[in-house]
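Below is one structure, written out as structure tokens, with a few remarks after it.
Rest of the complex left out; these chains stay put.
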């Protein structure tokens, strides 16, 4: 069951290439917008380590993730694939987990890989770039996991996008805070261990809650038809 | 034997009719208590409590602000618990409770935010400061708004109940995380010039009225939630015989 | 295989149809009829566990459900959809068997085209191929004749008949009768019709 589900996800990823490239492109674009709209930002960063940059980067990652989450279950819901999955999967829990994993791979993971580049653009101190990558790797799973809960409940709505934002962004807050903080700590040369523990803990708690809550949410959405 | 009795009690608890009958006498009691406590606390707090040696009279906003902020959190946690009960035991009453506390919770949170800003103007010199407590209250407000938006979006009552129960529950699990992280963030970045974390060393003439006000707020909340729950029950069970009976009895009386 | 015990589905707290008692055994073909809005689709969704507002009880064996939404991924080809579906159920995937099934339902020519470029009837045929590879014994089908041309309608009949003959069972909501030997027609009577006839409960 796992291999065939993975194979399907990979095929869809390849066919709809957009799903990998687009979040990244959105992130790059909005970073660019920021730099254009607020050039003072980078100016100041060139003088001293910018604690602004880390916050802006993480916020943009959050918003990107949000945009990508909206379509997480929509296609499967509309086509009836979702109902077939929940009805026929040997272990629906695993099916949901695979979906979340793939969502993370196609957004959070890719974003993490490119984050040092964005860090440079925003003026994060070079010595903190690796930590930037690391904070993204640690934090973005929580975004995909918690986001999945919101996406599952709102997939039945036509105007889901923004209700999703309302439900999910408050939950993203701790990740944002610790993520940005970790980068800043690295920039200022302090210890990053507390933030590492915090981010790890958040991701773990999300992992414990999200698949069950998502399943419940999907069941509710399927009843809405 | 005991488990049987417990089971029966649990079953009864789930029955709106039983709840309605049980709470009929409470309404007036809670209403009166709220009225008396609020009046007493207000008069005491506004007229008799001594002025603060630093803030003068502006500190009196505290008698609204602090109870409102406390109630805002309590109501959300209450909703989370109701959500858990509703999801696990499919109890209809749980959703009645959520729908009854939601608007009040939003209002009270808004009140805490508003009174805080009004207080901030003289003490901080600005309407808004980004600080641990202000942020977690703001986030709480958004959590309320999220559930509200969700409820608006779902037409079917059963599904609305399940969805909002789920989200209320997830939100409640996250509240400690959010609170902790926000406090951490604040301590790292904000100078502690206006820290609220230290309990102000207040004379008892100042905090006793606060206690009365807080009790008054809680009684008032219980009163409003109960009233709204009862109204909701009547509406949902509109066609049930006992509702008809209740209405005719009231007409006669 | 499937038993309904005074089952009546609800929408917004209102019972839709007169409670139904039914025992479906291996080999049975149940044709579910009733006016538009009688509650056929809701009943099938309930049996599939996708609708939880109902009165009464039911108990069902492992089933295959085919609703209005076909459950085909538009980006994948019929073959890929079939392979995914078989994997989902934990079956061993044999590509030839899948292609055979697609050939039987007449969409071999489109086996490698993305499903969203198939016509309405071709999509239905691809979904039918899925029934053939499934090992579920109880089939719950909602208006399976939709969009099928005359050939496919005949094919559908024979597939259903064969499934029943092999010991399976079918519950099938439909508006035009399906000629399968030994079929039982159950007609849902809307609850408000009953009320109109003065037999209030």
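Each chain carries a letter (A, B and C) given by its place in the written order, and its residues are counted from 1.
Here, a residue touches a chain if its C-beta (ideal position, glycine included) is under 8 Å from a C-beta of that chain, and two chains touch if they have at least 3 such contacts.
Not measured: the values here are computed from a predicted model.
Each kind of chain appears once in the view, while the complete assembly in this file is A x2, B x1, C x2.
Everything that follows uses one rule, which is that only the chains that are shown with their structure count from here on.
When the interfaces A-C and B-C are ranked by C-beta pairs in contact, the top one is A-C. One inter-chain figure worth recording: chain A and chain B are separated by 32 Å, centre to centre, where each centre is the mean of the chain's CA atoms. Centroid to centroid, with C-alpha atoms defining each point, chain A and chain C lie 38 Å apart. For this pair, chain B with chain C, the centres built from the Cα atoms lie 48 Å apart. The residues of chain A that reach two or more other chains are 223, listed in rising order. Across the assembly, chain C contributes 52 as residues in contact with two or more other chains. Of all the residues in chain B, the ones that touch chain C in their complex are 156-158.
The residues of chain B lying in touch with chain A in their complex are 87, 139, 142-143, 145-146, 149-150, 153-154, 156, 158-159, 162-163, 166-167, 169-171, 173-174, 177-178, 180-182, 184-185, 188. Against chain A, in their complex, chain C makes its touches with residues 45, 48-52, 64-65, 67-76, 80, 83-90, 93, 114.
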